[in-house]
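Provided herewith is a single structure, encoded as structure tokens, for subsequent inquiry.
A single protein chain has been omitted; all remaining protein chains appear in their positions.
Moving on to subunit A:
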């Protein structure tokens, strides 16, 4: 039997980004004892990298804004594949979630009359994003972090212990959700620092682990984004949806090579920046799709006038939703009109005075100066698409964030699916984290309360703990491969990771083809077999090679979901573009592709790793509520909905 430290809490939150911290705050305020587990130090989560802002229809800058308009924009951005109920709740509750942050000490940029300033962003009809320069994510994470400290101070005053009701277990990785029959009963993981195992028994677990971007070579995501929550959910028996939809942010840095993929905020365009090709042409005017024809400027003059007079002009096409802009850049580069390092030019230097650029985009100014020797107040940036966000995730109940089929499991933020449909609008992520983070915390707390009354699940049994420990320790005995039934030499986890990233980037990237995706599935099968033999040197104390070897399981599972679902969906929509099926198909709008583990017993890995681990099924979307459909013109709906749906 392995040495495992054990503790008991009411609610466990996995992940300490915006969604996780907001969930934890809520669970604690509901009176539950809440443990937060995160892979990094407290306050370092990927949310800090969000730049542009939080979308919320407060109407501070344009009074025409309200939740209905925000809802409409969100559905259009997602090409109507969004779960309408999530989009509705999100649009309705986002303003309250932003205002609440001010009561916890957040300091947003202000309007002249002292309210929270709001900026323009792609796909949003009105200026809607609450922001702090271009470091909004940092403000969000710090505010939530400080709110947690404030609650801990209250607990200290009352009980003498800061961590009596709310504790952050930092630099810990969860590798398994533990179950009592169908129900969740806790989590298993290891401390990164010491390598020691721990198990926390808890009736409710909230997954808030973010995305999967580290499976791709060019990405804006940090090392933490290895699809942990996606994999944990699958292994616990919960399905994922919409995994074929991966957002490639149109503007990542392309040079120098070591920074390729680092994000260049959409605020650059929101504040007036324009995209040009090597011929100096503002090419986005050539890429306005039919569904958006009436809503975007047809000439540069009109687009430029819009910044000053948005009521009488249409917005410039640089502010189309991200999927459209990313595809356009990709096409320009392919047509030979790219910049010297394989991107296009993004220019603010000719659009705004240097002081304004430095004030509104300080971290972009700093980032380009420090990392690329480019002064964005004097010359254009070179940018190209970078893997940024996964729309797909755990299939959840829209109101409660409860995962389908696994009582006690909840998911919020990027790891949850449905909210953003096939493509997320910029600014809708931070608001999503807050709205559904709070809901997940609330309903996880209620669930934990109920289970306290009706009987907590049994504590995790030794068998589960031993299996989880054996799985985590396998990389240390990888040399004895044959003993594990997978003959061959030990594999370097770093090499496997690089090959995975290359395969996903090349074969399931921004533009997809059936043959390439089949090839990707073939390569994933090979990598999966080899990953069973991923071996590491040294000991368990803060050993990054070991950590990566464990994370590979999760990246491979998430990657297989993306590749299988993408191969199945024979149309192009949002963050899923197929060269061989370039049209959007109204019949496909009604379909969610659901991914489940093929071996539902949750066996540690299918004994034959060459076999696929993911089973796909099609599921029909619930019809959109009539009053919500009524927010759109019929002319627009016919572009998305089938005739049958329209006549119902």
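The rule is short, and it goes like this: a contact is a pair of C-beta atoms (placed from the backbone, for glycine too) under 8 Å apart; a residue touches a chain by one contact, two chains touch by 3 or more; residues count from 1.
In this text, contacts and distances are computed from a predicted model.
Engineer: Which of the following is the UniProt-recorded protein name of the chain this complex doesn't show: "ATP-binding cassette domain-containing protein", "Monosaccharide ABC transporter membrane protein, CUT2 family", "Succinate dehydrogenase/fumarate reductase iron-sulfur subunit" or "Lipid II isoglutaminyl synthase (glutamine-hydrolyzing) subunit GatD"?
Structural biologist: "Succinate dehydrogenase/fumarate reductase iron-sulfur subunit"
Engineer: Which of A:370, A:450, A:518 or A:644 sits in contact with the chain that's absent?
Structural biologist: In the complete complex, the chain left out is touched by residue A:370.
Engineer: Quick one: which of A:5, A:96, A:399 or A:580 touches the chain that's been left out?
Structural biologist: A:96
Engineer: Among the options A:48, A:207 or A:614, which residue touches the chain absent from this view?
Structural biologist: With A:48, A:207 or A:614 as choices, the missing chain is touched by A:48.
Engineer: Decide which residue listed in A:32, A:69, A:89 or A:138 touches the omitted chain of the complex.
Structural biologist: A:138
Engineer: Under the stated touch rule, tell me which residues of subunit A contact the chain that is not displayed.
Structural biologist: Its contact residues with the unshown chain are 40-44, 46, 48-49, 58, 95-96, 99-100, 102-105, 107-110, 112-115, 117, 132-133, 135, 137-139, 142, 146-147, 149-150, 152-153, 156, 162, 193, 222-224, 255-259, 262-263, 363, 366-367, 370-372, 492-495, 498, 536-539, 541-546.
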